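Mind having a look at this structure? Questions to follow.
Excluded from the complex is one protein chain; the other protein chains are retained at their positions.
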Amino acid sequence: MKAFNDLADFSTEEIQGLLELANRLDERPEPEALKGKVLSLLFLSPSLRTLASFQAAMTRLGGGSFVISPDMSIHGLETRPGIVMDGTAAEHIREAVPVIASYGDAIGIRAFAERKNLENDMAENEFNALTQLIPDTPYINMESAMGHPCQNLADWKTLDDYSIPANGGKFVLSWAYHPKALPLAVPASTLYTAARRGMDVTVLRPEGFELPDAVMQKAKEAAASAGGAVVETDDRAEAMEGAHVIYAKSWSSTRHYGDRLADQKLREGHLDWCVDEPWFANAQDDCRFMHCLPVRRGVVVSEPVLDGPRSIVIHEARNRMLAQMAVLHQMLGATT
Amino acid sequence: MKAFNDLADFSTEEIQGLLELANRLDERPEPEALKGKVLSLLFLSPSLRTLASFQAAMTRLGGGSFVISPDMSIHGLETRPGIVMDGTAAEHIREAVPVIASYGDAIGIRAFAERKNLENDMAENEFNALTQLIPDTPYINMESAMGHPCQNLADWKTLDDYSIPANGGKFVLSWAYHPKALPLAVPASTLYTAARRGMDVTVLRPEGFELPDAVMQKAKEAAASAGGAVVETDDRAEAMEGAHVIYAKSWSSTRHYGDRLADQKLREGHLDWCVDEPWFANAQDDCRFMHCLPVRRGVVVSEPVLDGPRSIVIHEARNRMLAQMAVLHQMLGATT
Partner (left out) sequence: MKAFNDLADFSTEEIQGLLELANRLDERPEPEALKGKVLSLLFLSPSLRTLASFQAAMTRLGGGSFVISPDMSIHGLETRPGIVMDGTAAEHIREAVPVIASYGDAIGIRAFAERKNLENDMAENEFNALTQLIPDTPYINMESAMGHPCQNLADWKTLDDYSIPANGGKFVLSWAYHPKALPLAVPASTLYTAARRGMDVTVLRPEGFELPDAVMQKAKEAAASAGGAVVETDDRAEAMEGAHVIYAKSWSSTRHYGDRLADQKLREGHLDWCVDEPWFANAQDDCRFMHCLPVRRGVVVSEPVLDGPRSIVIHEARNRMLAQMAVLHQMLGATT
């Protein structure tokens, strides 16, 4: 495995192989599998679960990791191409990335979307510019402009763990209010993941927050192959009818992408998009609540839902570690 | 061992077992004892010894650790219960703590006292709120409002290492001047530890800096069981007479707890409470100087004492690592 960048790069058998490996490593630890192996971790964007779970994953497999992020006492990092570096930044990512990669057997990179121009973010121009600097080392996408495959694999495992049906299971991906315009990485890749798993997926969002056409199209094709379906609506009752799981997440307005004020004006008309118990009126009785975290209490989801039996967010977060252990185990060629 | 929170939770045999294990691990390393095991480290308060010694301890036993603290590039942490999170903080400790715990085989948590209300701090309301968020993972108190058991165990070992008598040994816990109002965790738990070890303990402090009644009472009961005694005084010569060890530490005024200005006014009347060679005039010849560090030179203790043969503070600090290795070894079920 030279890269773990997008679940779309893997066959369903490969994905299921990773999920089985994740379960096996949870039940039967392999503390010598990656003995002496190093994972380089480059965080150009903030993190908690990813930061902690990758370090824990490497330790559990007998290896180790190191973290570099711009908030450390390093030399300021320049990212702009072709620049004369006579300002504050003393190091260019054109050196920093290959050097950091060269110390590891694999490198994980996190770089959120710029959220200025939708086409640019959809093209993954920034993330691709980073990975193109790595000549030989396998890399892991720890969240880019449009992708978050480690979260996706953990979410797939979570759906399996709770025996939520693949074919015939109803998955609602719901927009929620949040004071900031957040990236599309989680909603776009989560939609694909649920469709790829063969579920009946409904994207529930207010007008102006439609997911990009290419994102919808990619998910619909995955659903068609896997025996599921993808629809979208702004009607909450329709969306939630018979739902097995609601996955809440806020994201930027695609109508006003990169226009902070217009986005803010539009989203502030939807303060009531906070997932609460009445949303579940016509869902399955045991309909679950998922979220990638961090989540704003009382804003994205009510406290009773988040703290109640529907919520499986802590289990979901722990699965990050297990999913990543499986990826690292395969990528770094553990012998078992 | 489900928690290492307070020496009072352990029998004397258990404490001595930990101390023997610490010595054994120092003499005969066990670099595979905790192979593949992970310690989660959550620092809500600053640290140097604790931060370094826990990481070193896990490595020496063949495992590893990761560190999360709010000064990292994580999402801002909200700690207030029941709040609508529409401000700056994007993550609540109600998710962060169980998630971080779930990546480890044990979790260490450091959260200093708020120092606003003595009853609140004495009740450990903040620390208990954190540990109640951890469903199954064993936890280690890396300093709470009133406790610092890792320091206590290291100090007990230090007293043993220097052959300072348990029964019959005289231990002076002395207040010292410091420009800030510091927490009660070290003085309160150190007093208990020396009493529990069976020593004759004198609390030496100016008026207004008495330790809380409950703290004194707990120590007196421990002393009674262990064959020692606890007294307090503001008379330096009386306190130091025949002393085997003086343990210096500054702490907040309990009379003006949470009232910064009144505390400051009171403490500034005691600038001369800087441990210096003349203090030792009627002590044992080889009376030792201990301090948990960090210590302010020329403020809490004079340079000649701190740099002289009485001072055992570096040995004491190294014992933090060894004491914690013993705790981790037992808590994480090392097979030997």
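Here the chain labels run A and B in written order, and each chain numbers its own residues starting at 1.
Everything below uses one rule, namely that a residue touches a chain if its C-beta (ideal position, glycine included) is under 8 Å from a C-beta of that chain, and two chains touch if they have at least 3 such contacts.
Nothing here was measured: the structure is a model prediction, and the numbers come from that model.
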item: Full-complex contact with the absent chain, from A:Ile15, A:Ala57 or A:Ile100; value: A:Ile100
item: Option from B:His148, B:Arg267 or B:Arg318 whose C-beta touches the chain left out; value: B:Arg318
item: Those residues of subunit B which, in the complete complex, touch the missing chain; value: 29-32, 43, 45-49, 51-53, 55-56, 58-62, 64, 69-71, 179, 293-299, 303, 306-307, 313-314, 317-318, 321
item: Subunit A, residues in touch with the chain not shown (by the definition above); value: 35-38, 40, 63-66, 68, 72-75, 78, 82-86, 90-92, 94-96, 98-100, 102-104
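Keep this in mind: only the chains that are shown with their structure count from here on.
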item: Whole-Å separation of chain centres (CA-atom averages), subunit A against subunit B; value: 40
